[in-house]
Structure formats: C-alpha cells, structure tokens
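Just one protein chain is left out here, and the rest sit where they should.
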Amino acid sequence: MDKMDHINIQQVLEQTVQETVSEAEKGEVASYIPELARQDKRRLGISVCLKDGTLLSAGDAHLPFTLQSISKIFSLMVALCEHGERYVFERVGKEPTGDPFNSIIKLETIKPHKPLNPMINAGAIAVAGMIPGATVEKRLEKIMRLLRKMTGNPELRVNYDVYQSEKQTADRNRALAYFLKESKILSGDVEETLDLYFRHCSIEVTTVEVARLAAILAADGYDIVSGEQLLPREVARICKTFMVTCGMYNASGEFAIDVGIPAKSGVAGGIMASVPQRMGLGVFGPALDEKGNSVAGVKLLQRLSDMWDLSIF
Amino acid sequence: MDKMDHINIQQVLEQTVQETVSEAEKGEVASYIPELARQDKRRLGISVCLKDGTLLSAGDAHLPFTLQSISKIFSLMVALCEHGERYVFERVGKEPTGDPFNSIIKLETIKPHKPLNPMINAGAIAVAGMIPGATVEKRLEKIMRLLRKMTGNPELRVNYDVYQSEKQTADRNRALAYFLKESKILSGDVEETLDLYFRHCSIEVTTVEVARLAAILAADGYDIVSGEQLLPREVARICKTFMVTCGMYNASGEFAIDVGIPAKSGVAGGIMASVPQRMGLGVFGPALDEKGNSVAGVKLLQRLSDMWDLSIF
Amino acid sequence: MDKMDHINIQQVLEQTVQETVSEAEKGEVASYIPELARQDKRRLGISVCLKDGTLLSAGDAHLPFTLQSISKIFSLMVALCEHGERYVFERVGKEPTGDPFNSIIKLETIKPHKPLNPMINAGAIAVAGMIPGATVEKRLEKIMRLLRKMTGNPELRVNYDVYQSEKQTADRNRALAYFLKESKILSGDVEETLDLYFRHCSIEVTTVEVARLAAILAADGYDIVSGEQLLPREVARICKTFMVTCGMYNASGEFAIDVGIPAKSGVAGGIMASVPQRMGLGVFGPALDEKGNSVAGVKLLQRLSDMWDLSIF
Partner (left out) sequence: MDKMDHINIQQVLEQTVQETVSEAEKGEVASYIPELARQDKRRLGISVCLKDGTLLSAGDAHLPFTLQSISKIFSLMVALCEHGERYVFERVGKEPTGDPFNSIIKLETIKPHKPLNPMINAGAIAVAGMIPGATVEKRLEKIMRLLRKMTGNPELRVNYDVYQSEKQTADRNRALAYFLKESKILSGDVEETLDLYFRHCSIEVTTVEVARLAAILAADGYDIVSGEQLLPREVARICKTFMVTCGMYNASGEFAIDVGIPAKSGVAGGIMASVPQRMGLGVFGPALDEKGNSVAGVKLLQRLSDMWDLSIF
C-alpha cells in the first residue's frame, strides 16, 4: 500500500463502501437507547488518516454519531495518565472475557470482585470512577480536553439528547455500578460516576475525527498534525492491546482473526481502528450484528485489511 | 407432647436454652450492617405459642431484635393478598436455589430474568415492589397493619437506627434492584422500593411476637387469641412451603433434614418456626453461622424437634 | 378422607384419571433415551396404598415402566444404611438447587466440588459410587433386594433394553462422573459406577409397586403388609425431605406449593408420592413437561391433594 498514491486510496475507499453498504441489511440499529433507534441503518462512511496526516474519506463520513464504547479507550487514557498503571489495574483487570459486555456474572464469581477489563461496561464504569474532579463537569472536561486536542476539533461536544436517553435507560449499568460500589471498586457517588459515563459515551464525532484519534494511537501517541506527543507511548500501547483482546465485544477473537487490526466499536455504529505505524481508520455504520458491532463496518474493514495487508499478525 | 403440661414445656425450654447457649461461640454476629454488629453474641431466647394460645418463654425472650429476612414472609403475604397468586408468581418464582441469598448470577442466566423465589433478596425486593401505596409510608403501613394484627402489638415499629444503617450499606441490594428494574420485574421508583424493603427488614420484635406470628401460620391463618382468620389458608400454606424449601438461606435443605419444621431466619439472629397444627416458635440468638442462620437457634430448634417429634416429614 | 370408604376412593381415582388424562397432550415423552421415546404418551395410571395396606388403582396401573430418577431414593437408602449419614453427606450435599438435574456448573463453582444433593444426576452418581460390592451385579443386588422386600415382588428386574439404551446415550452423565472422580467424590471404576446407575434407573415397576414403596416411606419405614420395619425411621424421613426440597427436579418448589406432598418423579413418567402417616401413591403418565415431570401425573396429584387435603403444609 505504501506505493499507492492518494488517488488510488480514495478510489478503493469509495468502491469498498459501495460494495459493502448492503451488508447493513443483515443488522439492526441499537434499540435499547431510544435516541439511537432512530438512526437510518443504511448509512456507511469511512475516513482514513495516513501516517503523514493525510485524511481521505468516503460515504457518510461527515454524519455525526456518538462514540459510545469507543469512548472507553479515552477514559482509560485519562485514568492511566492521572494515576498510572498500577493504580488503574488494581481496580480493573487486563483479561478478555467470553461474556457479553453488560454481563454481571463475573463480578460475583471472580474474587476479588474486579471487572475483567476496562472495555466491558463494568470495567469502563470503574474507570469512569477514577477520573478525578470536583464535579461531573470537571471530570468530563478532562476527557473532552484530551479528545479536542487529539481531534483538533475544539467544538467537540456531548449530544445532550443521546445522553438523556442513555441516562433514562441504564438500569443494567446502575446494577453494575452498585455492585462495584459494594466491592469497593467504586468510591464516591455512584450516580455522578454513571452520569460521567453516560456523558463520555454521548460525545459526538464523525469518522474524520475517529480516524485522527486512531492515527495518533497508531503512531504510539504522536500526532503528526501538531507535531506533539499527545500521550505516553506506553499508554497508547496498552490501549491498542485492549483493542485487540476485547475491543469488539465478545466478537473480538473473530475480528482479530478475520481483520487483525486493533479496533474498538460502539453501539452507535462507530469503529475506531489503528494499524500500528501505518494509519488510523474511522468507520460509521449504525446497523449492528447481534454482538453489537457495525455489520457493514466490520465487512468494510475486513476488505481493506485483505487488500492492504493490514493485519498485525 | 400433647400430654405434657405447661410446666413441663417451660422446664424443657429453660433447660434446652441452657444446654445450647454455648453454641453461640461457634458463630459471629452479622458484620455487614453496623447496627447489627454491636449485638452481644451470647444471647439466646425462645418463645412458644401453643395451639391454644398459651405463650411460654425462656432465656432472652424479651430482647428486641429486627425481623430482617423473616419480614420477607409478611411482605409476601401482603402481596399475595393484594394481587393474588398469579400476579405475584409471574414476577417471582417458586423454586429454591443453591446460590447465596444475595447472589445476582441467576438473574442474568435464567430467562426470563425473574428471581427464583421470594426468600432471596432479589425476590423479596421484587415483592416489595408489589406492595401498593402512594408513599413509602403508606406501603409500609400495609405490612405493619398485618403484623400488628397478628402479634396483637399495636406498638410494633421500625428500628430507625437499624434502618438507617441498612440503607447506607446496601449497594448489593441496589444492584439487584436495578437489575430487576431493567428486567421489568420492578416498576416504579427503585430507591422507594428499596426504602420500603429496608424498613420492613428493620421492624423490631421479640421472640414472643415471633412465636405468635408463627402460631398463626401453623394454624393456617387462624388466630386463636382473637378468634379471627387473619389471612387466607392458601396464603399461609404458600408461606410455610417457602419456609421449608428456602427459609433458611442455602442451608434450607440441611435444616429440613435435621429439624424438619417450616422456618424463616433473619440475619439479626431471629428464627420463626411453624409446626403445622401444633405450635409457633420464635427464637433469637444473634451469633450466625456462615450461611447466615443463628447457630444456637438452629441447635435449640433441632433439640426441641427431636424431643417433641416436630418434623413434618 | 379417613371417613371415605374404599368404594369412594376408587370412584374418585377413576374419575380423576379420566378428567386429567387429556393433560398429556401438553407434554412429550422423553426423547433422549430412545427406548423411552417409544412410549404412548396418552397413558395415565394411578395406584394408592392406604395406611392399612389396601391397594386401589385406576387407569393404566398395570403397565410396566422404569423407575429412572425415582430409583435415586432407593440407592440413597442403601447408601445411608450401609455407611450412615455422616459418610454420605460428606460426599453429597443436602441443598436444593435452581439448576437443571443434569447441570455440571455447580460442580465447578462450589468448593469443595460436592454435588448439591442426591436427587440431581451428579449427586445420584456419587451415591451409586457408595454402594459397596465386588461386582456391579452384587452392588445392584443390594438395591434390588431392598426394592423386592418393599414391593413384595420377588420378580422385580431391570429392563435390559432401557438399560442398554441409557448406557449408549449417557455422555453427559459420563462427564458428571469423571468430574466427580477428579474431585475425589467418586473412587473406583467410573464406568462400573455408571453401569450401576443406569441399571438401577432401569428397574421396571408398575404404579402398584410404586404405591407400596411410597406407603412404606409414608409410614416412616414400617411395612403394614409384612408387619416389619424395613428401614430406619430416620432414613425414611431424610428421603421424604429430599422429595420435598428436590424431588421434582427444578419444579420442586412449585410442586410443594401446588400439591404439597413429598414426591419423586422419573423421566419415564413415574411419580412416587408419600403422604406422611396416611398413604402412598404411584402414578404413571409418560408425557413430560419441560422440567421432566409427568404432566398429567402432576395434575392428577394436585386434584387429589386438593380434594383429600393431602398437603403437609
């Protein structure tokens, strides 16, 4: 691929979007959050941010969507930067799980009662609990500041309607949070931490911004656009590792075999994929498979991985 | 036993208390609710309410303690009387479980997500959610009114300190409740239902009152003292059945074999035991075994069951 | 009922069989054992053995069927008589479980890895492992001898076709047995113990014989026909207790509420029900509900319990 010029890449993106958009028929938009249920399931967009900072897009690349679980990567970044690895991993594990993202079983069966990893809901809520600040707004600001710096978009904001919608339909997450509180994994006010969690899940982006975020992770934290190291290399690597072992819910193993790129998906239909040292990809396709991943988005990434040999394995 | 006179019974009670009080050394008072942790673990008391209404007591029979899980029987009674069997058992099951009383696992693994029975915490919270009323106070009043009528004690009240203590240390119960809310088993405000649950658990009694409650259950709802049928026979039978299959937490099977009396225990150290058609027993001994049952209380009941042939089997 | 004469009882039995036989339409014969799958699902029969030894029957009371799980009660009797309570309950628990009869999960999750009770398959295999003897034949003989004595039928035998059929389709039971072997609950040869287990499950009876077995349990081990105490009272009581807490698979709690008689069912469609101090009942109806209990048989017992007030609660 290194030899391909930008025109070629652009053509491949457009053609592949066209070829895979119909996959969306096999999926359904997320129904459990009313605001998400309204999306048009036939949308599909992709942006690529190359090593040199070049941004190329195809399809519905400029439609806004919320990060949802993709945001778990960035709250983890903030927690790691604020507290260091030791503190964070005393409260959340590093292991993938065969259970669904919202499962509560392992919280009870595993001793000590620690979420298995920061990508499942229990783990991400535990991480949200580690973001310091006097108010929810100030805690959110820590995540927003990082995301604005990484995307270069100072306008980045929370989609208030989605946030409200999540907040009102989140009793399973409340169950997880109170279990964590009981187990001393969460301290402080549970509703405030959940509030922070719902907010960071509701941050609105486009594939362009997700591609930039992915590219910085691909470059181990270095941002070619600003010329700055925006996060420690070690933090970037930890994030990419979680993206491989548990970034695609309990289809992570299959995605690793079929696509082979560190990636994180969200139930709004987004996928952030980082090809180490090569490129970042942002994908949006709201029709989800039964595991919660964008059907057409996964197919699109699989095609590109095959063509461009993007697998890390 | 029918031929024994009251003096004999009184002597047996006193002697058996003396012989079993030292069993308390093997247990510990409940530690997870601070107010309960303060109790003196060497206490042991018993009251018996015979078929003819005669009340006999021995040991620490006049010390107040809170009903805790024993109250689950009475909230179930109210729910059954208010809504009927069908409504209640569409929302909570009838099956014993091998899991601990506060386990959340089966809520996730069993489809539909219905608590297995009304004696585990998840089931009792579901039942609390069925008690109707405009406010928590009015809902509690329904349970209090029944208990006051059954005990003949119009002064019965909630121990406010224990209630506060429970409320502040109840995050596992919150987790259960929000899971039930998510599963549509609970409707209405979760915190209000939990508040009701903590209050009815904190109703203060003595073994005398518990013996009277047990005697009415033993007589299928008929109260010899007032000469009234205080609850439908069918409701009394359902309660006694749950007392056998799941009244003693996950030691119910063992208790059924060793003692054989329908009984319900609470973590404050109380046990309510109903010998069908014969007598009601109230026991108090705050030192608990690892399953949550009064160590000395169980031993005391086992001795009496052996001597008086109280097993229903 | 005590005042009813035999003619009345006979009439009630015949009429109730007629009224409930159509319930069989709602169930299906057991399909996992090929020999059982061949049964005619519309059969329904009942026998009652009264306190005075009188035997009354209605419907298909003389059709042979295999004991299946009902036999677990009798292997437990032999184990208790051979080794005593302490030995037996060190290797198998006394607690009911919310899991299906063939579940393996709790063997792994509960420490020590002991089956929860002797009525689930894991527990019954553990009990089979306790029956002593130099060969499988001699071990089986211990159970057969007890059953022949209790039923008064010296011709009682294993249905060889059913036994062969079970043996060839029993890999889940093998999985349970090897797990028990690993956990040191089973010692000795696993295939031999399984062979014994399949054989005692395949003992062929009619409802007449099951009613007699039930009557002896109802009379705490005393056999009115022979005038002998055939088993210790304590053993009879333990068996009846397990029949209440876990005799009807994971519908035991519901059966206890709806019918209230200690009972044990088998997947061939048999139910053995013991009304303490009053009567034994044997029922056969091969159409099973999804929990594995005879649909029409349960209904028939429920009607009789309502009419004759047979509930122990």
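Which chain is which? They are A, B and C, in the order written, and residues in each are numbered from 1.
In this text, a residue touches a chain if its C-beta (ideal position, glycine included) is under 8 Å from a C-beta of that chain, and two chains touch if they have at least 3 such contacts.
Only a predicted model underlies this, so the values are computations on that prediction, with no experimental measurement involved.
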Visible contact partners (per top-of-document touch definition) of the missing chain: A, C
Residue among A:Pro34, A:Gly53, A:Pro232 or A:Gly253 touching the omitted chain: A:Gly253
Identified contact with the non-displayed chain, of A:Arg42, A:His113, A:Arg237 or A:Arg303: A:Arg237
Option from A:Arg43, A:Lys72, A:Arg91 or A:Lys106 whose C-beta touches the chain left out: A:Lys106
Given A:Gly53, A:Pro232 or A:Pro276, the one touching the chain that is not displayed: A:Pro276
Touch residues of subunit C, complete complex, unshown partner: 103-105, 107-109, 171-172, 174-179, 181-182, 190
Interface residues of subunit A (partner: the chain not displayed): 93-99, 106, 110, 116-117, 237-238, 240-242, 244-246, 250-254, 256-257, 260, 262, 276, 311-313
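Note that in this section only the chains that are shown with their structure count from here on.
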Innermost chain by mean C-alpha position: B
Chain pair whose interface holds the most contacting C-beta pairs: B-C
CA centroid of subunit A to CA centroid of subunit C, Å: 55
Subunit B and subunit C, separation of their C-alpha mean positions in angstrom: 32
Subunit A-subunit B separation of Cα centroids, rounded to whole Å: 48
Set of subunit C residues in contact with two or more other chains: none
